[in-house]
Structure formats: structure tokens, C-alpha cells
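Here's the structure we're looking at; comments come further down.
One protein chain omitted, others in place.
Entry: chain A
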Amino acid sequence: MIGVELRKLALRPRVWLSIGLLCLLPALVAVLLSVSDLAPPPGQGGAFLSAVLRNGALYPAAALAMVLPVFLPLAVAVFAGDAIAGEAATGTLRYLLVRPVARPRVLVAKLVALAVFTVLAVLVVAVTSLVVGLVLFGTGAEAVGQASAATSLSGIDLSPGELAVRMAAAIGYIVVSMVGFGSIALFFSTLSDSAIGAALAALAVLIASSIMETLQAAAAIKPYLPTNYWLSWIDFFRDPVFWDNIDKGLLLQAGYIVLFFGAAWANFASKDITS
């Protein structure tokens, strides 16, 4: 069943379209930056944007910081919201279940497909923005005079190897964050026969969480908001790596995955399939 889900993912034009659109925004920003040569001053604008003009190898980090707050969760919500509700709408859910595929297997395959989609989306964004960054901004060798040194947010130079390791860790962290959020959408997808409805409900959670984060009065629940530690992957680029928020973020997302995947399981296993 997992193989079938992955094949469905690969054969779906919508999947590739959404990943393509995710790559478009960072590419556009990169072109504008390189044409105008007007980077935001350090400490303002998107994370890493001030640094990329000096070293294109940092551009994937800047690109991920751009798509993470809205566009990446949007793509994840659409994909995960479609998981069960979309099958119900096309009438294929009942035929999978009478094939028979046990209901928990359907759900696990959907979660795996969600994780694969997220990895794919983040990786493609990272790779395309790396290429774009290197082409448009160079490796920084010209400016600094030494080969490929990137500067960490703490001002210490990172070797290319170190940068790659930290980038991989950041990508892993972002994937976990997105799967946590996707579990919420997956749960909504088992509640409804409308894929759009499930995706919008998940986005409503995202927006509500983002609003609460900025609200002083919500300080007590802030550590438990799904979006709270999303940007903590930036801490991988500090020297030394600032682990505190990263650990908390991973724990929180694991909690969300267990909670909402469990809820999806409980609901789907006992549900009457009338679609």
C-alpha cells in the first residue's frame, strides 16, 4: 500500500506543480536581489538575506526561511487534507477498503506519503535555491579572498562541509515540523469528505497559532503552539549550535504527530464510509 501511495504521489501533476511553485518565490527574490544589489541590512528582512549577497551557498537557508511561514505549510495542508477526503471524493476510498486494504494501513501509507512529499518539497527547494544562489551570488570566494567560507549568524566562519551538515540538520528539522502540522491536516481529512475543507481547517489552525504567538496574553500556551518552534532551525547556523529550542521543537512536533495521527486513527478505524 505504501508503494501504491508513492506511485500516486509521483504520478500526480498537482504534486509537481506545487513543488515548482514553492521554488519560484525564492528564485524570484534571488533575481531581484542580484539585479538591484539591495540586500536588507543585517538584522532586518528575512533570515540570512543580508548574508547571501556575500555567499550564495547560504541561499538555501534564506529560501527555506521565505517559504516556511506560509507557502510550505500551504502545500502540506493541501496534500495532507486531500489524503482521505480526496479519496472519498473520487470514490476510490471504498474500493481500496474492499480490495481489501485494512484501514490502519491506508492511514499509515498516507502518513508516509506525507513525509515523503515534505522531504521532496524541502529538498527540491534547497537544491534549486543552492543552484540559483551559486549562479547569482557566487561562492563568496571573490569577496573574502578565501575559498567558500560562509559566516554563521554568530560571526564565525563555517567550512563548506560544516555548512552542508548544518543545512541537512535544518532540512530534517523543517520536515519534522511540517509532518507535525500535516498530521493535523490528515486528521481533518478523516473528518470530512471535502479535501478543500480539511486543508482550510488546517490553515485556520496555522493562522490562529501564528496570531497567538505574537499575543502577550497567550504567553502561557505559547510553548505548546504548533508554529512556535518552526523557525528554530535557524539555531543550527549559530556557533555553537543553540540546541535548547531545537530539542523543544522536536519534542513538541512529536507530540502533535502522536496526538493527531492517533485521533485520525481512532476516527477512521470506526467510521462509516458513506462516500
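Heads up, the rule we're going with is that a residue touches a chain if its C-beta (ideal position, glycine included) is under 8 Å from a C-beta of that chain, and two chains touch if they have at least 3 such contacts; residues count from 1.
Basically, contacts and distances are computed from a predicted model.
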Chain left out of the displayed complex - its UniProt protein name, from "PadR family transcriptional regulator", "PBS lyase", "ABC-2 type transport system ATP-binding protein" or "cytochrome-c oxidase": "ABC-2 type transport system ATP-binding protein"
Contacting the left-out chain in the complete assembly, out of A:Leu32, A:Ala102, A:Ala204 or A:Ile221: A:Ala102
Footprint left on chain A by the chain that the document does not show: 1, 3-4, 7-8, 11-13, 90-102, 270, 272-274
